[in-house]
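Dumping the structure here so I can ask a few things about it.
Every protein chain of the complex appears in place save one, which is left out.
Chain IDs A, B and C follow the sequence of writing; residue 1 opens each chain.
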Amino acid sequence: MTTRTLLQAINDGLHTVMKEDPSVLVFGEDVGVKGGVFLVTEGLQKEFGKERCFDTPLSEDGIVGAAIGMAMNGLKPVAEIQFQDFIFPAFDQIVSEAAKLRYRSGGQYTAPMVIRTPYGGGIQGGLYHSQSGEAYFCHTPGLKVVIPSTPHDAKGLLIASIEDPDPVLFLEPKALYRAVKGEVPEGHYTVDLTTLREARPGKDVVIFCYGAMVPVAMKAAELASENGIDCRVVDLRTLLPLDEEGVLEHAKAVGRVVVLHEAPRFCGYGGEISALIAENCIEYMEAPITRVAGFDTPFPNTLEHHYLPDHRRVLDAVERTYHF
Amino acid sequence: MTTRTLLQAINDGLHTVMKEDPSVLVFGEDVGVKGGVFLVTEGLQKEFGKERCFDTPLSEDGIVGAAIGMAMNGLKPVAEIQFQDFIFPAFDQIVSEAAKLRYRSGGQYTAPMVIRTPYGGGIQGGLYHSQSGEAYFCHTPGLKVVIPSTPHDAKGLLIASIEDPDPVLFLEPKALYRAVKGEVPEGHYTVDLTTLREARPGKDVVIFCYGAMVPVAMKAAELASENGIDCRVVDLRTLLPLDEEGVLEHAKAVGRVVVLHEAPRFCGYGGEISALIAENCIEYMEAPITRVAGFDTPFPNTLEHHYLPDHRRVLDAVERTYHF
Amino acid sequence: MSPNEPLRVIEPDGGVNGYDSRLTEDQLIHCYRTMVSVRVFDEICLKLQRSGRIAFSIPNKGVEATQIGAASVMKTSDWLFPSYRDFGMALYHGVTPLRMMQNMFGNAEDQAKGRQMPVHFSFEEPIRFYSISSPIGTHIPQSVGAAYAAKLRGEDTVCLTSFGDGGTSSMGFHSGLNFAGVWKAPVVFLCQNNGWAISCPVEEQTASEGFAIKARGYGMPGVLIDGNDLLAVRKATEEAVERARAGEGPTLIEALTFRMGGHSTSDDPTRYVPKDMVDYWAKRDPIERFEKYLEGVGLWSPEMGKALYDEVTEEIKEAARQAEKISSPALDTIFSDVYAEMPPHIRSQGQAAFDLARTRGDAEAGDGDFPL
Partner (left out) sequence: MSPNEPLRVIEPDGGVNGYDSRLTEDQLIHCYRTMVSVRVFDEICLKLQRSGRIAFSIPNKGVEATQIGAASVMKTSDWLFPSYRDFGMALYHGVTPLRMMQNMFGNAEDQAKGRQMPVHFSFEEPIRFYSISSPIGTHIPQSVGAAYAAKLRGEDTVCLTSFGDGGTSSMGFHSGLNFAGVWKAPVVFLCQNNGWAISCPVEEQTASEGFAIKARGYGMPGVLIDGNDLLAVRKATEEAVERARAGEGPTLIEALTFRMGGHSTSDDPTRYVPKDMVDYWAKRDPIERFEKYLEGVGLWSPEMGKALYDEVTEEIKEAARQAEKISSPALDTIFSDVYAEMPPHIRSQGQAAFDLARTRGDAEAGDGDFPL
């Protein structure tokens, strides 16, 4: 075990699989010599050569399209999109192609591949370097969507994603790249893609969250406990397919629910969590199912700290839910 | 008043505004001589000339990108995307550009424009000529999303959309193009983009729906009434920004809710409706908030009638909700 | 539109100008037989559609030489990334008419399990005929990825990637050709310029002088050929495949041809195609052209042609009869193949669909017409 940042854990995960499996390739804009703008792929080109870690032309459509072709022809591509905000030129390739290939070909062709991309706010990136687009993708059967929140999970989920037989969108909370540290096992291990994680036990209010919002929820939970409210925090980590049963169990057990994400509220991922609960165990609910989310506006720059949900907003929702 | 199909009503709407306002242009793939593959734009090129109704190269990205430029330079573009399934190459232009232009430029530049596109199943179109992608767009602040279900609304909402100062995605339920008929006023009128429509009064269960699912809900409501269940049907028609207050009023008044759409359930638009209710008036709910939706799979072909929600599935949900 | 003269091999009189195809008699006949099969398959599908027995087809009369000429150069270890009009590529490599008809009927034996519209074929043997996707151009960068993977792994696989004049405007064309150029990927891009993208003529598609010329912008050679001349198509494809196998990278071939029918069974081309254009191309039928050539080398006579036509017709009709008898796919095909393993939520949706059918009866099929 070594203590690593989330960023180092991902880098370690890439090193680990590239060493074990020569069919794993890493490519994207600036991932080679530069090692990516966040340095997530640092050292890979040096260690594995230009054939296995290389830069591409500035075309997300081409990056994902080519990755699909590689995947169906025996390689295991790990494509990087520099910022999740820039993934939209590849939206068609992801949603129409990668996600539907197995289905439309009756299982003859498949696209087991990973698209890694940093998402979310916290770096003063304004409208186009801060977005959390998970909901745009989670409405797409055939795709998997994974978001880690700890270094341990980041490495384990990434390796599981690379080994998964289906296409996986791996969203990395850039705000946590260097902000969280934790124990990370050496070498190969996986964290399975079908279960959520209870990040903190609690019995009064359960907060469902993922990615960069997990530490925010934890902080709010701590503050709440000072006021005698015992919060459970659940890190969903695989958003699609979701561990629905796990969500419902936690919701039933606690009876008071807050759903938290940094993307805009309207038609966001949180709506699905609320809806699942309202559909399957509404009779257990002792309070409204409350969402805390980014505002329904584009992402601002100077005022980003007002836009991003913080412990104040979560605490407020927790208290309202608890005292309902 | 004349009786028109939904398709004729849209064609009539386009004629009406093009006659009144020389800055309105219609363009897209095959909209000129051919009049569009569904013949929605039939006769426009003949009447208004090639300068105002014309074909474009096969590039949805180019169509929407150019429309944005025209809009900011004084024209009123009405761009057609041949099938909603083919809109994804333009996803970036819609989500990153049209929707965010007013905000990012501090109101200096704006993109008042309409993107019309047929959506949904019912024509044996398989994976790629049948999808209902509304949820992909409704998570986008700055955009408006409109779906008519009657000829009267189709024309009135379309004219309102063209006159709206913001970009509007106008989704046309292709299954209804020729299947519904109704009275359509002559000449210019608008249906406002801020209110939902009660399509059928009722007190026992309220069905929230839109587009091609409205007639399905109506049929289910009729069948339910034979069993003594009095269904209210609410046609949301403007999905973004939604008449949230209207939704909550109907939900509170009835206390039992079914949400219906043909897109896949997971992270679909219905989740937002459920979540809104669970957040704002859960205490009025006398039963689980039930969703009836397309399955969480790609859209099939031969078996499309099993995939599309029909009166059987809606009735089933209504009865379960009623008898809960 | 193109100022350059396209490459031609078969002269109007059937003679050839200085190109030795090195095809055996059997191979020549196989090319011919496949062209006839495509034409007959097309005719029969149109009839099946008109009589309501299948929902949809894509006419391909007139473009046979391009698809079969190009496909005939490929080995079964290569990959085809075809367009929806490339029936002949599959037939040439031994996909049976029956397997293709299963798809036209979208039945339980369809390789795509009735999930796609007709003509959206997918085969992985005898050759990899990549699953057709409706969105235009998406397969282009995918084929580059597949080719590059082969190259990285040291295989000598080549990908043949086919698309239309309209397809050159797509984003996939741009990213695909650009990546192929940079990676020197072993791909042959075949642009079938049939004059139209549904109702839009090539002048509405691009202002460039033809499509072959677009190759230079991606650092690869571009070749303009007569697409109704099977041997010209072979010659250009052979050269391109050789370059690819030799590690010299991709080539763009523009084949001039003409779609003699509508865009699809839902389309009426008389609304937009000028009559004289139809007449011009009617005189340049690729099958008649090849017959002249075969006649010259003693392999064809009107009788032989007639006999082969009848034989092929019977075979394809029989395929249609058989395919029509096969039942629809089972309900569970809606729910499988979304992921390698079925997740719980899809399983329970499938279960609910079964239960509902039991308690409330089956869903009713609609009668929607496909417009495009």
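Quick note on the criterion: a contact is a pair of C-beta atoms (placed from the backbone, for glycine too) under 8 Å apart; a residue touches a chain by one contact, two chains touch by 3 or more.
Small disclaimer: the values here were computed from a predicted structure and weren't measured.
Put simply, the missing chain touches A, B, C once the whole complex is considered.
Within the whole complex, the absent chain has one touching residue among B:A67, B:I159, B:V254 or B:V318, and that is B:A67. Across A:G107, A:G122, A:G182 or A:G255, the single residue that touches the chain missing here is A:G122. Where chain B meets the omitted chain, the residues involved are 25, 51, 56-57, 59, 61-62, 64-75, 77, 89, 92-93, 96-97, 100-110, 141-142, 144, 164-166, 194, 241-242, 244-245. Within the entire complex, the positions of chain A that touch the omitted partner chain are 29-30, 32-34, 37-39, 55-59, 61-62, 82-83, 85-86, 88-89, 121-129, 175, 265-266, 295-298, 300-308, 310, 312-313, 315-316. Against the chain not shown here, chain C presents residues 169, 171, 173-175, 178, 181-182, 184, 203-209, 213-214, 216-220, 249.
The criterion applied here is as follows: only the chains that are shown with their structure count from here on.
Look at the CA centroids: the one farthest from the centroid of chain B belongs to C. Averaging Cα coordinates per chain and for the whole protein, the chain whose average falls nearest the overall one is B. Separating the centre of chain A from that of chain B, both taken as means of CA atoms, is a distance of 30 Å.
Centroids of chain A and chain C (each the mean of its C-alpha atoms) stand 40 Å apart. Among all residues of chain A, those that touch two or more other chains are 61, 89, 92, 96, 100, 103-104, 141-142, 242. Shared contact sites, meaning residues of chain C that touch two or more other chains, fall at 115-116, 120, 133, 135, 171, 338, 345-346.
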